[in-house]
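Every protein chain but one is kept in place in this view of the complex.
Moving on, here comes chain A:
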Amino acid sequence: MANQPGSEFTRRQLLQRAAALAVLAGPAAGVLSACAGGGGGSAGTTGTKSATNPLAVAEEAPLDVVIFDGGFGVDYAKYDINLYKKAFPKANAAFSATQKISDQLQPRFANGTPPDVIDDSGANQIKPGTLVDSNALTDLSPLLEAPSYDDPNVKVKDTLLPNVLDVGTYNGKVYLLNYGYTVYGIWYNAKVFREHNWTPPKTWAEFKTLAPQIKAAGIAPWAHAGKYPYYMGVPIMDWVGKVGGKQVLIDIDNLKPNAWRVDAVKASLNAVLELVHNGWMLPGTEGMTHTESQQAFLDGKAAFLPCGSWLENEMRKTTPAGTELTVLPMPDLTASDKMPYGTLRAEAGEPFIVPAKAKNVAGGLEFLRIMLSKDAAKNFAQATSSLSIVKGSADSVTGSTGLASVNKVNTAAGDNLLAYRSVTDWYPTMINEWEAATGELMAGRFTADQWIDKVQAAADKVAADSSIAKFHRDK
């Protein structure tokens, strides 16, 4: 029976179209319903202020903590939650761990029911600039002015390493407590270097002399996570700051016109291109993930790898026995670098936030106060082989070559520390273009000038876009 014109369509057609519509609606609704928002808010419960409870936490108020399950793991958070439970036995304190911070928490922010403390980290981080821009965060000054957990005569802010609060400061207010202290640099295996009688290079010229020897020994001089060009930000941006001085990075962050079109940027990019064009890269590294490239490095296939100080903990399970991970500051690029040898990009990372609409704001701040106690800080260093922002957190931790070398270069660097914000935190549209340009550079498809044009264009676009809130820093 063929369809007669004008007749009702057949049941099969109906089912067919219904099925088609359901398929259409399925995925689209999933994506779109994420856009659905809601209303409501809360003032936050408080208790009575006392010497042992300076932030006036309500004793029975539940505490809801969300921890990013990444390079640091979650064991340190379990320890901190137990400390909180000891202090407030009546409170139902709990934490959950996730790698999808943004996917899981965005709807809760939109509904006005966010958790009390969030470790807002990882690739799925909610960009801090976005949160600050939405007035979604609690100003942390009550915490910083409160007496510290260990000594009532010392304020919390005086127990921290210098300048660690800068990262979380937006237009003068501290909204993020970056708990982990991260040192960036290039990593090598001291054991391999000793066996081959190689000296870690202090200048780019030394590096260029050493690289052919490394290659002759059957090892690639350099590996990096090409799939995530973010990691090449270590050599590129460290050299930019080291060659040109802190002001170059500050100008870049402040979106000063043509801030990327300076000699320091070009010098840094051209040095990186020497790695590419001299064949010093591990073959295939331009498409590898961070774990693939890190494992290849640990397996002795490459001599140097750019990464942050979370590397040791992240790769702990698959690091061959006897590996002596050691971090090295970027070598001097020219004889006239503005910053001396040993200059580091070191900054507080792993931002913890207390949402403005959290039900238990006081409890959230108190949890952070506990995390900043000596006990919790030492446990963090022990559990993660990383420094925390609390002074002396790693002093009593031994048996880790990576952490020891991080502690050493950080002490040696003193005040010669670099940081940049615009690409990584402030303007999420920047990181995407920066990564796109760097990926092309590292695959040998871009010249330094093409890279600069693309990144400068992205900066200009952000500067011209009135819908993006701008941030500023002077130091």
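As a convention for this text, contacts are C-beta pairs under 8 Å (C-beta built on N, C-alpha and C of every residue); 3 or more make two chains touch, one makes a residue touch a chain; residues count from 1.
Throughout what follows, contacts and distances are computed from a predicted model.
Colleague: Considering the UniProt annotation of the chain absent from this complex, which name among "Glycolate oxidase iron-sulfur subunit", "SPFH domain-containing protein", "Acyl-CoA dehydrogenase" or "Carbohydrate ABC transporter permease" applies?
Modeller: The missing chain's protein name, per its UniProt entry, is "Carbohydrate ABC transporter permease".
Colleague: Any idea which of A:200, A:245, A:342 or A:428 touches the chain not displayed?
Modeller: Reading the full complex, the residue touching the unseen chain is A:428.
Colleague: Touch as defined at the start, partner being the missing chain; which of A:102, A:203, A:254 or A:416 qualifies?
Modeller: Within the whole complex, the residue contacting the unshown chain is A:102.
Colleague: Take the complete complex as the reference. Which residues in chain A touch the chain that isn't displayed?
Modeller: Counting only chain A, the missing chain is touched by 1-3, 10, 12, 16-17, 19-21, 23-25, 27-29, 31-41, 102-103, 106, 109-112, 123-124, 126-127, 129-131, 133-136, 226-230, 279, 282-289, 292, 296, 428-429, 431-432, 435-437, 439-440, 443, 445, 467.
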